[in-house]
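Here the complex is missing one protein chain, while the rest keep their positions.
After this line comes subunit A, so read on.
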Amino acid sequence: MILCLQIARQCRRYLHTYPLLQGTRNRPPKGQKSDAQAEPKQQTDGWSGVIGLEIHAQIKSKSKLFSGSGTEFSAPSNTQVSLFDCATPGTLPVLNRRCVEAAVKTAFALNCTINPVSLFDRKHYFYADLPTGYQITQRYKPIAASGWMEYVQVVNKQPHKHIVNIEQIQLEQDSGKSIHNPQDNNSLIDLNRAGIGLMEIITKPDFTSGEQAAAFVRELVLILKVLHVCDVRMFEGSLRVDANISVHRKGEPLGVRSEVKNLASMKFISKAIDYEISRQVKILEKGEKVVNETRGFDLKTGRTYPMRDKEILQDYRYMPEPNLPPLRLFNSENSQIVPQGQVDIAVVKKELPELPSVKRTRYLEEFKLFPIHAAMIVADERLSSLFDAAVPMAKNSTPQNVSTLIMNGLVGILNTANLSESAEEIPVKPKDFALLTDMLSEEKVPRSIVLNILQDLVKDGSGSTDVAKVIEDNKWYQINDEAELGALCDRVIAEDSESLEAIKAGRMKAFNALMAKVKTLSKDLANMKLTKGIMEKKLEIKATKD
């Protein structure tokens, strides 16, 4: 034992003296704390909830974290399992580089400090879907720590900015899937999912309500999608959220917390957290104590229930993983030589796409879009790429015109066309979209025609239609000439004497009938705004707002 101590003293490895790799230079903007007015009304008599989240995001990689088997969802049972995944003695783990790059990308996006040296640990517990009896994770020296993220919570249609602190990001293995079979009183175990890489993102307990937590998860989901690190299908299990909830009165120490596991959608998250807070408040007001336990959430009843299997307080007996040496990350910017096959942080940083918050700020400040338009376009990557490409091409329209056409026209068409979510691009070329926007803002083509053309483009999908030519061939130009419009109005007035009499009698609804007639007569090409003015002048009536 004394010998061990001497060796330990000689082999001093000052891990803390490795230069820390900063995620980004950005620190949370000084003085910008969570808006005080956004804090929800205290639920009951001065009790406030304290919530921390643990998010498990499955890394989108072709093979698993420590073995070479595939990761597809819904493969036939136990076909994507290698001998390491089913814990055959003698097999060893080998780390997947793509998973490390994914974790580093996420660390940059969440403004974390990246640890240049990180270690793996074993977390022991017994369960049928964990063949080895332990999970390889990174509890004590994870790949990234101490980050922050800004998110927006909409309260009464007002957006409020919040900042949440991220405790750490770690790489870990997923467990298999167990299908409970109550009729035969057993469980069926499928190990296809066992060993897939997970990123666990642990936040500090900065949330005070379920709504805040749901808003944060929404923003995080968007970031993970944009980074292409996780295909966030919560119902398929690619993203799982666990919440640690406790209540306390302000100024008093934190209460006993309980954990609610497996919240599978935003609605679940906010409802489960709010129910759990109210449940704990009720218990404490009775004078009883809250038990530290693991609970699940049932959407049908809207209540959390204790999970029978997890009644015993788990002692995970963490120990360093003896088969894995330290994971080192290199940074060529600090003039480090990156060994063959290792991860270079500088390369990962260069390949980072534009983050949603940065994009949103750009849209709001540079292009002056409406906040709701900015939020919705940023939320869908395909729309934002279309927008970014079309704006410089649309020479005669403002960016607001482009965004308005997207939001009020294209989105509706895409929804009805049932475009699958996995489609990479929208089948409308930016050049065509820019042309249509120009035509619309110059009032050369009427809006209904524009929408029809968009619909045809989406249906066609090939992108080979020459829009200008189509408009030219069909002569779909808007009639803006006042003389021509006047002539049309006269024709309609002459033909439709009934409506004329109705208007003279005072029934203004007949005015709409006349306008409709002009529209059909002109084959939808009349400029209805101008026509209205002209018709009103002709009939010598005051302008009525229909």
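Everything that follows uses one rule, which is that a residue touches a chain if its C-beta (ideal position, glycine included) is under 8 Å from a C-beta of that chain, and two chains touch if they have at least 3 such contacts; residues count from 1.
By our rule, contacts and distances are computed from a predicted model.
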Record-based protein name (UniProt) of the chain missing from this complex, from "Telomere length regulation protein TEL2 homolog", "AP complex subunit sigma", "Glutamyl-tRNA(Gln) amidotransferase subunit C, mitochondrial" or "Kynurenine--oxoglutarate transaminase 1": "Glutamyl-tRNA(Gln) amidotransferase subunit C, mitochondrial"
Candidates A:112, A:149, A:164 or A:189 - the one touching the absent chain: A:189
Touching the left-out chain: which of A:70, A:159 or A:427? A:70
At which residues does subunit A meet the chain that is not included here? 1, 4-5, 7-9, 11-15, 61-63, 67-70, 76-86, 94-100, 119, 126-128, 178-182, 185-191, 308-309, 311-312, 315, 317, 320, 322, 324-328, 339, 341-343
